[in-house]
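One protein chain omitted, others in place.
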Amino acid sequence: MNFTIKINCKDEKGLVYRISEILLENGLNIIKNDEFVDNEKALFFMRTKVAGIAEPEKVIDQLKKQLGECSIELSQNKPKNVVILVTKEHHCLADLLIRNQFNDLNVNILAVLGNYENLRELTEKFNLPFIYIPTENITREEHEKEIKTALQAFDFDYLVLAKFMRILSPDFVKDFQGKIINIHHSFLPAFIGANPYKQAFERGVKIIGATAHFVTNDLDEGPIIYQDVIKVSHSKTAKDLAKMGKDVERIVLANALKLVFEDKVFIYGNKTIIFE
Amino acid sequence: MNFTIKINCKDEKGLVYRISEILLENGLNIIKNDEFVDNEKALFFMRTKVAGIAEPEKVIDQLKKQLGECSIELSQNKPKNVVILVTKEHHCLADLLIRNQFNDLNVNILAVLGNYENLRELTEKFNLPFIYIPTENITREEHEKEIKTALQAFDFDYLVLAKFMRILSPDFVKDFQGKIINIHHSFLPAFIGANPYKQAFERGVKIIGATAHFVTNDLDEGPIIYQDVIKVSHSKTAKDLAKMGKDVERIVLANALKLVFEDKVFIYGNKTIIFE
Amino acid sequence: MNFTIKINCKDEKGLVYRISEILLENGLNIIKNDEFVDNEKALFFMRTKVAGIAEPEKVIDQLKKQLGECSIELSQNKPKNVVILVTKEHHCLADLLIRNQFNDLNVNILAVLGNYENLRELTEKFNLPFIYIPTENITREEHEKEIKTALQAFDFDYLVLAKFMRILSPDFVKDFQGKIINIHHSFLPAFIGANPYKQAFERGVKIIGATAHFVTNDLDEGPIIYQDVIKVSHSKTAKDLAKMGKDVERIVLANALKLVFEDKVFIYGNKTIIFE
Partner (left out) sequence: MNFTIKINCKDEKGLVYRISEILLENGLNIIKNDEFVDNEKALFFMRTKVAGIAEPEKVIDQLKKQLGECSIELSQNKPKNVVILVTKEHHCLADLLIRNQFNDLNVNILAVLGNYENLRELTEKFNLPFIYIPTENITREEHEKEIKTALQAFDFDYLVLAKFMRILSPDFVKDFQGKIINIHHSFLPAFIGANPYKQAFERGVKIIGATAHFVTNDLDEGPIIYQDVIKVSHSKTAKDLAKMGKDVERIVLANALKLVFEDKVFIYGNKTIIFE
């Protein structure tokens, strides 16, 4: 059996020794090991994939006793449960539905929640529930309260904002700290805010991009997981850019989710550590 | 003989016909023709490379008569004369000196002008004059005045800022409208201003880049000619990013200059039209 | 009304003049014009997008009379009708079904034809016919004959091989000259033939890619339309590469089809001319 351990500690001498000793005592073989030390802040990050017949929880308990105040996470490589939030655009959602259907991503989509109806048909094609929570005539707080109520039906690991075009309130974000992943349609920090493709067109940039990041209360400022770009030319209109950008958005979101769902990502202040 | 004609007009029907008629009457063959119409602003851009024995100036005169208020430029594909401005960093300068020496770029470097002495040795290795104009104890205006005086010795087509780390005053920029090309060490408009690599490190981006642009009075806001990026990871320090970025800067500047020096670029508001 | 004219002639002086004269006489405005001359072979390629109220067919007739032996194609920018051929892999098909459903590509999928049953469910989710033609107990000739018979029901412009893992016979290819587009899972000409990801793994390459091309009788030798690559590392197995490659394949096929379906591609010997 394989499992993955993620450890984040204050750096000190002997950590690898003490960790590898416990793994060895439990008869585990280290298949892949990545380690990074932030020297400036004296922080230690380690991701170890091990193989063996040991009881994972027992190993984690021993590590916790041995290492003290570290953050230690166990992952048994099971698909992550997610709820997807959408507005009107289909491209990221469709991509994730296909990957979910064909097991191309370590994911188990539980439901899709939208503030428009138009993606219901697509979602239901794939035999998944679509929850429609419109925003008309209600406040942001009321809308988010309805979302939270709806979410209570699902035991999810992550919320994925697949072009959910609403800004979440600090309260909402706080309730799901480190659990909300968003795709932003620009190579952040360029073109923060609304209509990035229009901004890109007006600025006359020669590359456009997309950014997947964890959501924090600072709009478009959360820890970046993955980014990619494509080259564009003067002959493209703002609408062309938006269309071309969709392919980047889909791939960037899928790549970011792949990293997160395979337990390769540490959140670390407003940054990420990624062991690919 | 080959030459290139760049035409920029208000769009109207029959422009291609009227232009191609004159070219035909002069016995010219169109080797490569690129055209772009900005429909929104009704502007017509055309770049034509022709072959034949006609007198280029005569053809241009006929085109000017025929087309009226168009901007028409002739280029006989001769190397562009440039003066390079530098501060302390060598990588872009060295790259251009090598390309100049081995005719890898359609350029003829006349001189290098620096506000530090340290790039003199490199410049003189390639038998080019290095002009040292320090900034100590003088105002920005005095410094720029000295630069202008020095530049009077050279009949240059373009000024290339190859990591010249001073902000040019509006007066200076105005004197050389559309003739100053800068390399900025970020994928603009991200990380405008000082220390972009430090900003990039602190933001935790997964890609960094560089931007070559014409200089206007709006700092880092001039028409973008070329951009490129590279992927980076959490394990790189701000210093690492700066080091990795140098290779992008060199290539981006060289590619931008190649486009400009082969007469493939139109400046157009705060954008460029590029016929590759 | 907009339409697009593609012209391919022996090069001679005055072609642009004669073409633009006819366009002007018909009151047409040239919105975008691309031209390329292969000097070595003295061939002229032109793609013109025009706007106006003229009868397109009449214009084409006049051009044919005026230009003689040129190949002249008219396109009214209508979606291309296609039949998709598949074997077992879903990723390219799913991508095209989504684009078809949401009008993200200038395409109208008429049917999907597979030599396995497993993609029927996916196809029918999108309300398209799935035609199952197995290969068991029949010869290649018989199989292709059945395919041809099935295809007679559809008035298609192109056949798209979306991971159709059978080699087509020269007779089949001949019947659909310039009409069959394939996605190959390597950056051709590297790793021609079977199992390119396994070959790539064994060779230890640091980049893998995909190639979309027109199909000719020389296996994997047809005119290349589009290619792209991604970087990989030693830590990926052959299976990982195949999985990562799927995202490249999807995007490369979609980009190639976009170019072809927007009439931007000329086939030219075993190459393509592409006016983007």
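Each chain gets a letter, A, B and C, in the order it is written, and its residues are counted from 1.
To be clear about the criterion, a residue touches a chain if its C-beta (ideal position, glycine included) is under 8 Å from a C-beta of that chain, and two chains touch if they have at least 3 such contacts.
This is a predicted model, so every value here is computed, not measured.
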item	value
Residue among A:Asn29, A:Gln76 or A:Asn103 that touches the chain left out of view	A:Asn29
Full-complex contact with the absent chain, from C:Thr139, C:Gln152 or C:Ser235	C:Ser235
Which of C:Leu188, C:Val215 or C:Ile251 contacts the chain that the document leaves out	C:Leu188
Residues of chain C in contact with the chain not shown	36, 187-191, 203-207, 209, 223-229, 233-235, 268-274, 276
For chain A, residues in touch with the removed chain	11, 13-17, 20-21, 23-24, 27-37, 39
Touch residues of chain B, complete complex, unshown partner	32, 90-91, 94-95, 98, 101-102, 104, 122, 125-126, 233, 235, 243, 246-247, 251, 254, 276
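Everything that follows uses one rule, which is that only the chains that are shown with their structure count from here on.
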item	value
Type of chain A:chain C copy interface by residue overlap (half), same or different	same
Distance between chain centroids, defined by C-alpha means - chain A, chain C (Å)	35
Geometric centre distance via CA averages, chain B-chain A, whole Å	40
Where chain B touches two or more other chains, by residue	36
